[in-house]
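Below is one structure, written out as structure tokens, with a few remarks after it.
Every protein chain of the complex appears in place save one, which is left out.
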Amino acid sequence: MSDTLPTPDQKLPDDHYLNATYGSGRSIRSWLLTTDHKRIALLYLCTVTVFFFIGGVFATMIRIHLLTPGGTLVTPETYNKLFTMHGVAMIFFFLIPSIPAVLGNFLIPMMIGAKDLAFPKINLLSWYIYVIGGCFVLYSFGTGGLDTGWTFYTPLSSVYSNSAVTPAVIGIFINGFSSILTGLNFIVTIHTMRAPGMTWFRLPLFVWAHYATSMVMILGTPVVAITLLLAGLERMFHLGFFNPALGGDPILFQHLFWFYSHPAVYIMVLPAMGVVSEIIPTFARKPIFGYSFIAGSSIAIAVIGFLVWAHHMFVTGQSTYAALTFSFLSYLVAIPSAVKVFNWTSTLYKGSISWDPPMIYALGFIGLFVIGGLTGLFLACLGLDIHVHDTYFVVAHFHYIMVGGAVMGYVGGLHFWWPKITGRLYPEALARAAAVVLFIGFNLTFFPQFILGYLGMPRRYHTYPPEFQVLNVLSSAGASILALGYLLPMIYFAWSMRYGKVAGPNPWPATGLEWKTASPPPTENFEVTPEVTWEPYDYNNRPDLGLSAGTPSPAPAHGDD
Amino acid sequence: MQSQLPIYPEQASNFAPHVDALMLFITGICVLFAAAITIVIIIFFFKYHRKDPNAVGIPTHEDSRLEAVWMIVPLILAMAMFGWGAVVYVDYRNAPRDTLDVYMIGKQWMWKAQQPNGLKEINELHVPVGRNIRLILASEDVIHDFFVPAFRVKMDVVPGHYNTMWFRPTKAGRYHFFCSQYCGTNHALMGGWVTVMEPSDYAAWLSDSSGGSADPVVAGEKLFIEKACITCHVPNGTGRAPSLNGMYGAQVLLADGSTVAADEAYVRESILVPNAKIVAGYQPLMPTFQGQLTEEQIISLTAYIKSLQSQPVPAKGSGIAPPTGNK
Partner (left out) sequence: MHRTGELYGHFETLEQQKESATLGMWIFLVTEVLFFGGLFMTYTINRRAFSTAFGIGSNTLDITLGAGNTVVLIMSSLTMAMAVWSAQVGKKKWVSGFLIATLALGTVFLGVKAVEYKQKYDHHLIPGHGFDMRYRSAHPTAGDDLKELAREKKEVETAIKSDPDINYHGQLYFSLYFGMTGLHALHMIVGAGLLLWLIKGSFAGRYTPQYNTPVEIVGLYWHFVDIVWIYLFPLLYLIDRHH
């Protein structure tokens, strides 16, 4: 039934990074003071899952509340806190760290043939900074909550709100440094720690994606840090940077805020695209089509992404010239993403396509990301944005990309690399079903919201006119299916750690360096530093994979179509 | 309330058909691309499904021409979308000259509209069909947004300065409006109704309604004297500040040689930040009234100053730029 080679029964290696004792027996200390990038990745896995759960609970409450126009589950104040805290938890403490801090940390050193990241202690420090920032934000949630929207627009957040804004702002400020240090670590690692023969254009596309992501992290995050600091100071000391009553400018806040927060969405999606760029060639068993274009498009997205921020501000009264410029640039940034989609699709042509769960997730990503990305074209369009700005159309658009895209990429990546991380396989049929449940549930939840938005339902509304109810009910119903799609993997992943079939070093098989070592890997990753002499995803020239390169189906015919 | 197709609101303004057409155009392109990609992926998914577990795929080489095609074609389509959207937007941001001006003041959590004759409404806006309506938006506290789905228009209402928006209602009826910038607890309750009436009905409503208060011009004149503006802005031009006769709507000559159009924003700025622009030949003596006037008082003063358009302009002591001066 499986499309993967039937593997002979494998045994787990005797010593690997999970059971490493560091000479003093297994202890919590060896985990909390670890500098092993793989263990740090698992520390992040635990904490981002906690925040995903918290954000998910808030989302559940929101969708239940919105089943009726009157909205009687919670009070207006509580509703406003729910959507704010959902946004803050999901964006800053789940989405931004997820793939880079979990999969990136685990895999990047292995993918380039290194023993660890360039700065392992700073890696651990990143995690602690994240935890401390998270504690501040949880403190804010627990002592009155936050009701400003995750965007903290002034003067609402700095003057008028009565919620626990200051600890939240401090928490996000601190968390920013976690991001910055991770990005710094990745960039230096990719520059200086590649194994012999691992040239830039032999790097896996996952690494290219993270390089581009890291560029955005280090350049954008400091700006939002200082912006939130200024807003916090304004609130604490009644200063007037952004408060018009004291001469300040609320639009200045928006410019400073979006200068980071737009590139931030690329921090969230570029790594997921990197995951898809790994999965597709693996499960089509052929090199990716247009490697250099996919690599280059990641960099292009990172660069152009810094130039489009004010497309969030088309109706603030900014100058028409500014609006025209930002709309034009926003259309430009769509092109590299389109290039990726076309290249992934072309990779499938004449491939040997397996229907393994990671492939289902990757294709689900492409489907949902295409819808999300295309709807971005509506929003970049000035004439249309006037109508759909700040409505559920926007909500649907960004959830398609962040949930349908980034989260699906994250979950798909976990499915792809789970055997490497844990040494175990999970039940395939269940995993494929979960992917399909996720895809269907997601569309049911968010597609009605496009229509809701065009009809005019504004976002951040705790109550709505009755004519919007049917679509809201559809959306909430879909959300229950979506929730199932997330719960299933949590269950079978946990099950697999004890009872899953032992995977062996390379169950799929895949061509990356990370698959040339045991599963789970030893602490130092490789017994001997590898030397790379092959091109990436080159299934036809890798006899070590044990595949019959040379008798593919259908009959061999070189090269292009 | 709903149009026949329950996927977009009624079209009740001059912008609505354009916005909907633009939406259909972009939807068409998107559906085309999405369908194409989906169909191709599904075909490949089934056609190239692995039969032999050992099999590998056939490498297909990078093709720069193909890459160029699928960069350029989307780019051209993107530019078309951009261009059309830009045209609609520029039209939206440039109100025509002959508008009926209504002030909309947003505050947590209600809207106050003020008609040209001073008539006030709360959470309601009455306008005549077929006329160009310009809304001058002000906020008394946080950022709000005035959004009428049936007109396909919205604009943020930002504390600290005016924003303006315009539309021409094309169909009589009652249309929902919403606040669409999150503004606190009752953001979702901060909506109301736009009532579009036949011009004759509108005129009748304007004069009939008892909900009004004093003519803003009268209120403005009172303030002008109360706040001692008149001591410097003497109408015959002999005061320490320029006469305001005929100034509204004209070009004013500034000390640095440039000119500025004397519109509402200029009047408001001159009251709140008087040293931002000094009229040529005058000293920067005017104190600021920031914090001393409410938005409504500023609106009344502006109405009064507007009413001075028809007053005789003194030969000396006016800030108006000479007509034969440099451009």
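Think of it as A and B in the order they're written, each chain with its own count starting at 1.
Everything below uses one rule, namely that a contact is a pair of C-beta atoms (placed from the backbone, for glycine too) under 8 Å apart; a residue touches a chain by one contact, two chains touch by 3 or more.
Here the structure is a predicted model, which is why all the values come from computation and not from measurement.
Only one of A:42, A:66, A:88 or A:118 touches the chain withheld from this view, namely A:118. Check A:12, A:50, A:67 or A:184 against the missing chain and you find that the one touching it is A:184. Taking the complete complex into account, A:226 is the one of A:226, A:324, A:440 or A:473 that touches the chain left out.
The residue touching the chain not shown here, chosen from A:12, A:131, A:239 or A:490, is A:239. Listed for subunit B, the residues touching the missing chain in the whole complex are 274-275, 284-285, 287-288, 290-291. Against the chain not displayed here, subunit A makes contact via residues 109, 114-120, 180, 184-185, 187-189, 191-193, 218-223, 225-227, 230, 233, 237-241, 246-249, 252, 256, 524, 529.
Going forward, only the chains that are shown with their structure count from here on.
Note on chain placement: the centre of subunit A and the centre of subunit B lie 37 Å apart, centres being C-alpha means. Subunit A contributes residues 2-6, 76-77, 80, 147, 149, 153, 155-156, 159-161, 244-245, 248-251, 284-287, 289-293, 314-317, 320, 323-324, 327-328, 331-332, 334-335, 338-339, 341-343, 345-355, 363, 366-367, 370-371, 374-375, 377-378, 380-387, 389-391, 451, 454-456, 458-465, 467, 538-540, 547-549, 551-554, 556-561 to its touches with subunit B in the complex.
Across the complex, subunit A is touched by residues 1-2, 6-9, 15, 18-19, 22-23, 26-27, 29-30, 33-34, 37-38, 40-41, 44-45, 48-63, 66-67, 70-71, 74-75, 78-79, 81-82, 84-90, 92-94, 108, 141-143, 145, 147, 149-150, 152-156, 158-161, 163, 176, 178-189, 291 of subunit B.
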